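Let me give you the structure first, and then I'll get to my questions.
The block that comes next holds chain A.
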Amino acid sequence: EDAHRGGTLRLVSVSSQGTLDPHINYTSQFWQLYAFLYDGLVGFKKVGGTDSKDIVPDLAAAMPVISNDGKTYTFTLRKGIKFADGSDMTATDVVASFQRIFKVLGPTAGTFYNGIVGAEACLADPASCTLAGGVIGDEAAGTVTINLTAADPELLFKLSVPHAAILPSETPAKDNGNTPIPGTGAYVVKSYDANNSMVIVRNPAFKEWSKDAQPDGYVDQIVYTFGGTEEAAVNAILNGQADWMFDTPPADRLAELSTSAPGQIHLSPLSAWWYAPMNVNLPPFDNLKARQALNYAIDRDALVSVFGGPALAKPVCQVLPPEFPGHEDQCLYTLDPGTEWTAPDMDKALQLVEESGTKGQKVTVVTEDNAASRGIGTYLQSVLSDLGYEAAVQTISGDIQFTYIQNTNNKVQLSISQWYADYPAASNFLNVLFGCDSFHPGTDASINISGLCDKDIDAQMKAAIALGATDPVAADKDWAKIDRAVMEQSPALPLFTPQQVDLLSTRVGNYQFSSLHHWLIANAWVQ
Partner candidate 1 sequence: MTDLSPAAPILSVRDLRVSFAGARKSWTRVVNGLSLDVAAGETVALVGESGSGKSVTSLALMRLLDPATSRIEGRITLDGHEVLALSEAEMVAKIRGQRAAMIFQEPMTSLHPIYTVGDQLIEALTCHRPMPLAQARKAAVALMERVRIPDAARRLGDYPHAFSGGMRQRVMIAMALASRPKLLIADEPTTALDVTVQGEILSLLKELQAEFGMAMLFVTHDMGVVAEMADRTVVMLRGDVVEDGPTEQVFRAPRQPYTRALLASVPALGSMAGEPVPLRFPVIDTATGQVTPGRPLTRQPDLTAPLLQVRGLVTRFDVRGGLLRRRVARVHAVENLSFAIHPAETLALVGESGCGKSTTGRAIIRLAAGQSTGSVRLGETELFALDPGRLRLQRREIQMIPQDPLASLNPRMTIGEALVEPFLEHCMGSAAEARAKAARLMGQVGLDPAMLERFPHEFSGGQRQRLCIARALMLDPKVIIADESVSALDVSVKAQVVNLLLDIQERTGIAFLFISHDIAVVERISHRIAVMYQGEIVEIGPRAAVMENPLHPYTRRLIDAVAIPDPARRHLRRSQPPSELMNPIRDLGFVPPKRRYREASPGHFVRED
Partner candidate 2 sequence: MLAAVLARLARMAVVMLGISILTFLIFFATPGADPAARIAGRNAAPETVIAVRHDFGLDRPIWVQYGVMMRKMFITGDLTSFVNRGEKIVPALRAAAPVTLSLVAGAAVLWMVLGAVTGILAAATKDRWPDKILMGVSMMAVAMPVFWVGEMVNLITQSRFHDTWAFSWVPPLGYVPFTESPLRWALALVFPWLTLAFLYIGLYGRMLRTGILETYQEDYIRTARAKGLTARRVLLKHATRSAIIPVVIMFGMDFGVLVGGAAVLTEVVFGLNGVGRLTYQALKALDLPMIMASVLYASFFVVLANAVVDLLCILIDPRMRRK
């Protein structure tokens, strides 16, 4: 074991992702780093495989005591944990951290943590947030109590993500930008230049308290370089000049890599899907038959080709990704409906279009300007033309497209998007993407892009969430039904579920993939 300690890991990425502040940053790139920089009260188990979805006590000594009908969670903090700046982690820090989530206008403050008592006031007036009665710390006893307005079966997940990281109480209540905030993790950020590189070194104050929650890392130093191109990153790794790239290797190189460097490639399933939301409030997709027709018509196998072949993507025809809580194999829109997609059913599609009476209408597909999205858009355009629509593609820069397609004012009929789960709960897909609560017409923040707001389905989802608090297994059964009900409405084209491709240099060992943190960098060694 000790033989593997030491050395420097060289990571590369085309670009960095802005603020280092774990309460604000909402990117998988930095969340992957926060895994070994910060801790929450609880956290996902830092192991590879399916166990990585389990929640283990982290800064809390044990799993919380839940009382008051699931509305009160009481945590007992571990003793002797220090922040990287040498100060002790106490209940005060925990309370301050929760207040800080609201004070810095954390992106999930209103969606993850709005169930805490006092959160409404904090959202309305962030600056004077106290969460009085919501988060109560007892310094002497070393406990923290969280009170909710209603039971929330997903609370522990929400406490496990970096947005609920515990930071020193003296951390300024504003976006700390590129200045690292000391954490409790195994490593600390030594320097960060968003335009050039990040250097991560061991946290001198760190002593391993739970290998599951926060294992001590192997390498002494991690150097993360930003810049270059994906192609260049592949070359650098192949040439032994870098150890890992954040970005997906270009599809162009995969064939070559899979023969020349098969040992360096790791494929892992992702809790995500690529889908094409259809606007159910705009013609032609305000017509159910038109929506269903398109779902029947698309050749998901061809789409997989665009993304790099079957090893990199699996065709799906439902919302919940495989192996996700609540997932049950089902496929409505295929040649022979059943559990799996087999082939497109063009005849049925044409018939549906005919019946819908939408033939000849204009449809524009709004895509992002990356190769995959553009490719899918072009493919959809072909299919739409085959179905008798007058189709066009509009490509918009990726950073803008995501909010552009959400705003109903932009009258987007069909677009291409992706959704990655924040934590393993079916509601994180179904309720977020197709619930009435996430439909805000006329704003750029309306993640229910299809605009589907079906009273029945919404009620079922609310019930399933509530059920989850008491009987998660039954709830998952319900979610499977909801999944089917949503697909019957056909508000989106499920395209495929992507696979994570990690390309490592030959010297990296002990690759472990966690479904939430992805590659566990601290668990890998280089010697």
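Methods note: a residue touches a chain if its C-beta (ideal position, glycine included) is under 8 Å from a C-beta of that chain, and two chains touch if they have at least 3 such contacts; residues count from 1.
How were these candidates chosen? In short, all candidates are chains of the complex that A comes from, given by their letters.
What you are looking at is a predicted structure, and each value in this text was computed from that prediction instead of being measured.
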Complex partner of chain A (touching, any copy) among 1 or 2: 2
Sites on chain A touched by candidate 2 in the complex: 12, 14-21, 24-26, 105-111, 114, 123-124, 126, 175-178, 193-196, 225-229, 231-233, 235-236, 239, 241-242, 369, 396-404, 406-407, 409-410, 432, 438, 440, 443-445, 447
